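Complex shown without one protein chain; remaining protein chains in place.
Each chain gets a letter, A and B, in the order it is written, and its residues are counted from 1.
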Amino acid sequence: MVSTMPYLVLTSILLPPFAALISAGLSGRRPRASVSIFTGAVLIALAPFLAFAGSFSFSTEGRPIPWNLLIHWADFLLLAVVLIVAVRLKSILGSVFIAIQLLVLLGLEIFWGEALASDPVLASSAVARVTALVVNIVGGLILIYSPGYIHRHFADPDTGKERFFFFFLLLFPGAMNGLVFSNHLLWLLFFWEVTTVCSFALIAVDRTEEAVASALKALWMTMLGGVALVSGIVLVHHYGGFLRLDQITAAPASGPVLLGVGLLCFAGLTKAAQVPFQGWLIDAMVAPAPVSALLHSSTMVKAGVYLILILSPAFAGTFLASGLALIGAMSFLAMGVVAVSQRHGKRILAYSTVLNLGMIIVCAALGTAAATAAAILLIVFHAVSKALLFLTVGTAAQATGSSELDGLRGLFRTMPLTSVLMALGLLTLLLPPFGLMIGKWLALQSAAGRPLVIALLAVGTAFHLMLYARWAGDLLWGRAAEKAGQAEKLPPGARLSMMALAALAVGLVPLVPTFLVHPSFFGFPGGGVDASVFAGAYPGILIFGALLCAAAGFAAVVLRRLPPAVFRTPYCCGAEAKVDGQAGFKGPMNVFEPARFSDYHLAGSFGNQKIVFWLNAAAVIVMVVVAAGISATG
Amino acid sequence: MGMMKHLMVRSRRRSLWMMHFCLGGCNGCSIEIMAALTPMYDLERFGILNTGNPKHTDVLLVGGSVNHRNRRTLKNLIDQIPAPRLIVAVGTCALTGGIFNEAYNIIGGANRVVDVDVYVPGCPPKPEAVIDGILSGLDKFEQ
Partner (left out) sequence: MNLAKLWVPAAAVIAAPVFGGLIAGIDRKISARLQGRYGPPILQPFYDLYKLFGKDPLAVNRWQPFFAAMYLFGAAASVAWLALGGDLLVLFFLTTFTVGFLVLGASCVPSPFSRAGAGRELLQALVYEPVLILVFAAIFQQTGRWDAAGVWRQGGVLLAQTPLLYLCLFLVLVIKLRKSPFDFSASPHAHQELVRGVLTEYSGPFLAMVELGHWYETALLLMICALFWSSVPGSAILVAATVAGLIFVDNLFPRLTWRWMMARIWLPLPGLALLNLIWLMV
């Protein structure tokens, strides 16, 4: 098995770009759809092997192909192309940040040149393997989902937009696999840039003014992260002589090297859209649903937290860790607060992504075994649940023309399957016994010694409840229309991937201790997660889950038998009436008024604009203080 | 089984959640019903609670006369009261249509639209009479 591992990894990295090239060469919808579905299926099949087939490493020494050189030149080429695009689109910030990166890279090449080779270039740490598992399974399912959605999204298949879309969508999982398996920092940098470019291209895919503006915002913010990444690489290489992740994480860093690690983490923060960089992810929601699902919730933004998590041994217990914990906790609370004032489904999901990533960063910063386990759990379950939500919201938005919460009200009447899956997705983000709750539980437990972090998490959790509970309830208004089951025509790929994601969100829960704790699967940094982290409460949670299933099943069976005669209209002071299945009342002049209401969005207190300025300011101050602190102590 | 049933009858007799609906008229009966709910008469000692919601109601107190418009409202409300329920007509208007009976828009007393269990006469009846009316309807729950 170990001997085939490099080939599997190389397949997972090289197959997607290959498929992307093929699909770009094809004309017609069907062949492109087949390529997408085929690639998705292969990635899903590969995922367990990548995750569970043991560790591996890949060296360039003595290979016929000059891999290092290829990667370096590809990086230059990529940045140069994006620079041209950015200049043509008149993005000043974007161009400047890309130019800086190019210059720094050039400097690296000139001053160090040959010394930049360092083996192994690819390796698989435990965190990398879990992330790969998520990337490939969730990513694969989204590739299977996409054709059905995108065929409705682009009316005309031959404008090139669809080709463009599939090219970057297919390219992306390869870049992501490359990123998580990179050990050499410059390889990491290359794949990092590819994901940035994929994200930029896919946000802009609709070519509307709004889409392009959002894409450029994403570009400059993540390219700023790129600048931090190359600067970090320069620092850790110059002062520590490090070129690989395994060197950095071997021992706690200090002085300028810690500052370099801090810059790498800063890059992670921009990618994970933590405050003050949350803006790009929120605006990225103009992209089609599969893009939001794949890049902006379940996998690409995880690259940021992945980098921070994998670096955590290097900064554990330092000033940097406290700063990161504070930034993460601030994102967690503030995004929850801001999201409550929102009415747009996809934007709420984006805010909730930022806040969950904040929680993961808190865990990475805490750095204990339990916190690491929490981070992994959050990465896995958040990816699954959030992908499910984006896909269901996308499906519903396509059918109803609205992804406002008000538009999704009573979706159950016309789209029973989609609405129930969406509600399930919302509940798995929130309630026991689902995975995110287990992660949060471990996170809170690890944060016990830090009252400020715990307070931020506590208040944030309450906002979470407010966000999701009313949304889930809203969806299930009313009774399913007689023929809703037949009326809800979903493309088979969409149905399959949504159901599979729902099954994963629920079905992975009992597997947590086996696949997270078992030493033969993943050994974690800091001595590994031993079973004692889960002891005590975990079996109880499982029993709760089992009882819940039993109770829910029993209730469902009993309630199915309720005869139609028991159903009455809601109370409207005796004036109630029902027209076309819509509940309401007879108003003045015998005119029917549908029931209406609005929720507490607390927009007066928590309007986006009001809070975001101060939030960003606070985050910048924290970052400056942390940087100054590290420099001073170094 | 017998005991459970006995307990159920007892519970029904002891726990009466009432709602009051005024169909129209001079509102005198409403005022007397409200008076019966004050601490002075302390209806809660009989387990009687005022609810504003037919879905929680056991006893509906109807005052005023039925017309073509409020007839639908009354039917809607009663439709939302889960059985077993007690319907008490309070005051002359609810009994017969009262002084408004001959008006062009009036259908008559509450019993023209719904099955009334207890009639409390008076224009308006005193609070004591209202309480007595509610409690004398309790035998319906024996069945």
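One rule holds for everything that comes next: a residue touches a chain if its C-beta (ideal position, glycine included) is under 8 Å from a C-beta of that chain, and two chains touch if they have at least 3 such contacts.
Predicted, not measured: the structure shown is a model, and the values here were computed from it.
When the full complex is examined, the chain removed from view is found to touch A, B.
Touch with the chain omitted from the figure is made, among A:Leu14, A:Leu70, A:Leu106 or A:Ala551, by A:Ala551. The hidden chain makes contact, of the residues A:Gly473, A:Gly507 or A:Gly587, with A:Gly473. Interface residues of subunit A facing the missing partner chain: 410, 412, 427, 430-432, 437, 440-441, 444-445, 448-449, 451-452, 454-455, 457-459, 461-463, 465-466, 468-470, 472-474, 476-479, 536-537, 539-541, 544, 547-548, 551-552, 555-556, 559-560, 562, 566-572, 582-584, 595-597, 599-600. Hidden from this view is one chain, which touches subunit B at 7-8, 10-12, 14-15, 17, 39, 42, 44-47, 49, 51-53, 55-56, 58, 80, 82-84.
Going forward, only the chains that are shown with their structure count from here on.
Chain contact summary for the complex, subunit A toward subunit B: residues 568-569, 571, 573-576, 586.
Subunit B makes touch with subunit A in their complex at residues 21, 53-55, 72-74, 76-77, 79-80.
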